[in-house]
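Excluded from the complex is one protein chain; the other protein chains are retained at their positions.
Going by the order they are written in, the chains are A and B; count residues from 1 in each one.
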Amino acid sequence: MSFLVLRELKKTYGDFVAVEALSLDVQRGEFISLLGPSGCGKTTTLQMVAGFVEPTGGAILLDGHDLVAMKPSRRGLGVVFQSYALFPHMTAAENVAFGLEMQKVGRAERDERVRNALELVGLGGFAERYPRRMSGGQQQRVALARALVIRPHVLLLDEPLSNLDAKLREEMQIELRQIQRTVGTTTILVTHDQSEAMALSDRIVVMNGGRVEQIAAPQEAYERPATPFVAGFLGKTNELSGTARVEGGETRVVIADGRWASRRPIDGAVIASVRPEKIAFADCAAGRLTGLVKTRIFQGNHWLYRIETLAGQVFVIRQNGGEPMPAENDKVGLTWRPEDMALRAADGRR
Amino acid sequence: MSTPASDNAAPSAWLLSLPALVFFAVIVIVPLIMTVVLSFHDWGEYKGIQPVFILKNWIEIWSDPYFGEMFARTFRIAILVTLITAVFGAPEAYILNRMRAPWRGIFVLVLLGPLLISIVARTLGWALLFGGNSGVVNAALMKLGVISSPIPFMFTETGVIIALAHVLMPFMVLSVWAALQRVDPQIENAAASLGAGHFTTLRRVIFPQIVPGVLSGGIIVFALSASAFATPAIIGGRRLKVAATLAYDEFLNTLNWPLGAAVATLLLVCLVVTIVGANRLIERRYAEVFR
Partner (left out) sequence: MTRNGPLALLYHALFVVFMLAPIVIVCIVAFTPEGYLSLPTHGLSLRWFRTIAQYPEFIRAFWVSIWLGALSSAIALSLSVPAALAIARYRFKGRDALATLFMSPLMIPPVVLGIAFLRFFSLVGLGGTFVGLVLSHVVIVFPFALRLTLASAVGMDRAIEQAAVSLGASDWTVFRRVTLPLILPGLVSGWALAFIQSFDEVTMTVFVAAPGTETLPVRMFLYIQDNIDPLVTSVSASVIALTAIALVALDRLYGLERLLAGRGINEP
């Protein structure tokens, strides 16, 4: 049995369904992200695990024990809040020591563990500092140390990096992953930032409107999104209408003037979803999707193209490798490998 | 996401409020009900309070023109005080809001501070200023040639109104100022950039935005001046009665408690109806401004 099990977890407020029958198995030591737009139910799910929100239905099992019946203060979970929620009237060390005090850990051991925890997050010299005299990044680290020092069964992170600026956030992502690997604590992260979720997690749970859209490893969710929502939420994608027909052992896909052969057995009107960076430029040979370059934007390490084709607008991202690139108003052909194209029936069947 | 209400909110909330609730039930609600009941009791000079249910006191208030006159005076004073504070307090709040640090902080202290100074002390100041015919105000006005003979301030409605306007002015300034602080400071520049003159900006842009502040300040001032006691008692003296001083006399001098209770109950009802009604009206009219 998995370490942490959420079974058919449900939360409703009157008629409003915040979380609908969410089931999830988390392995020991795994890093899971709950990813979705605001209001998708990810924070509510985390709060149910933490015990701050009572589920309407379903079960939460930790190592086989029912967590719902347990008081939040007895669950032994480490929580890092979006606002950090540091105790403003206590120093960094006192903040970190609080959980150990509650566990009645002896003075000597407490001091030792507080020191180690602060060192782990790189704040060895800041023990006596008050939170309001620390930067956002430092407060974030204190919050992490405070949650980790009690050796929690599970670490819950509620949008922990959303209040940091972009550069610091990237640094903290790397550090967070490193610390989690070192300590080996099972971790659940709530975030609306898809790149953060993909960078940190072993698996991501994409949520929308209280429902789970997909649970998968980051690369799998990105390459083979289970639903249009996942495809759209995890980075840009092109959605192109076409037709497919099974012929012999192959499926022939036609999108405007372009033709592809696919192994996926599907028939009739289809939607093909292709990531912009998977599309390459080629000459306008027969059987290729052709189009006109409408705009071209330079974005440092890559170019972003908007191409007008018979199948509609197509976005293309090409790495800036230094070679000559098509200019605006050039006529171009577009190609991609069949396996880079996710196909689904246009009427909603998969 | 905002913190959702937890499912068992009501029991814990009531449990936490219980001590205060019990206190209010026993010390506020019960005595108020007893006062209303008292207003229906009988009283006689020799028999004292008779716990019976009669309308005698209410009929007396209704039929004796003395009470009508007294209530009319009370509300006349309240309305005039409200108007005066609005007309003079609103511009001052506007000026105050345009001041810079540290002047603004200093004058906030100077203008709002009196709110916390004993009403008796402040009213005593007016008694000294009015002080019969030789008072400072009359002396100054006569020296300036504004008047030729002293105006009687003590024991007159004029005196009571001026003193009450002074006592309650901070409430109006505070209320209008609160409304002004919600106004975007760039809005005057925006109006000016569109070609509006200073006066037009005031009239068309600033004034409409402080109206809610004037109205809510007006409700406060009206309610407090209609129920004012110490100021009318000191400046108005024994002859110029308002509702509050009359009730006081019935209780502590005449000892006709039931009649005093009836006067007090009527004052309370009048005020609650006025305040609730005015609040409703303002909220409906200015719902979007208040948001």
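Going forward, contacts are C-beta pairs under 8 Å (C-beta built on N, C-alpha and C of every residue); 3 or more make two chains touch, one makes a residue touch a chain.
Keep in mind it's a predicted model, so treat the numbers as computed, not measured.
Of the listed residues A:Ile150, A:Leu164, A:Leu240 or A:Val253, the one in contact with the hidden chain in the full complex is A:Ile150. Within the set B:Met34, B:Ala72 or B:Ile147, the residue that contacts the chain not displayed is B:Met34. Touching the chain that is not shown, out of A:Phe3, A:Phe98, A:Phe281 or A:Trp303: A:Phe98 (per the contact rule at the top).
Among the residues B:Gln50, B:Ser63 or B:Ser118, only B:Ser118 touches the chain that is left out of the figure. For the chain left out of this panel, the touching residue among A:His89, A:Arg181 or A:Lys294 is A:His89.
The omitted chain makes contact with chain B at the following residues, 3, 5-6, 9-10, 12-21, 23-24, 27-28, 30-32, 34-35, 38, 88, 91-92, 95-96, 98-100, 105, 107-129, 131, 136, 163, 166, 169-171, 174-175, 178, 185, 188, 216-217, 219-220, 223-224, 226-227, 229-230, 233-234, 243-244, 247-248, 251-252, 257, 260-261, 264-265, 267-268, 271-272, 275, 279.
In the full complex, chain A makes contact with the omitted chain through residues 50-52, 72-79, 81-83, 85-89, 98-99, 102-103, 143, 146-147, 150.
Everything that follows uses one rule, which is that only the chains that are shown with their structure count from here on.
Inter-chain centre distance (chain A to chain B, centres taken as mean C-alpha positions): 59 Å.
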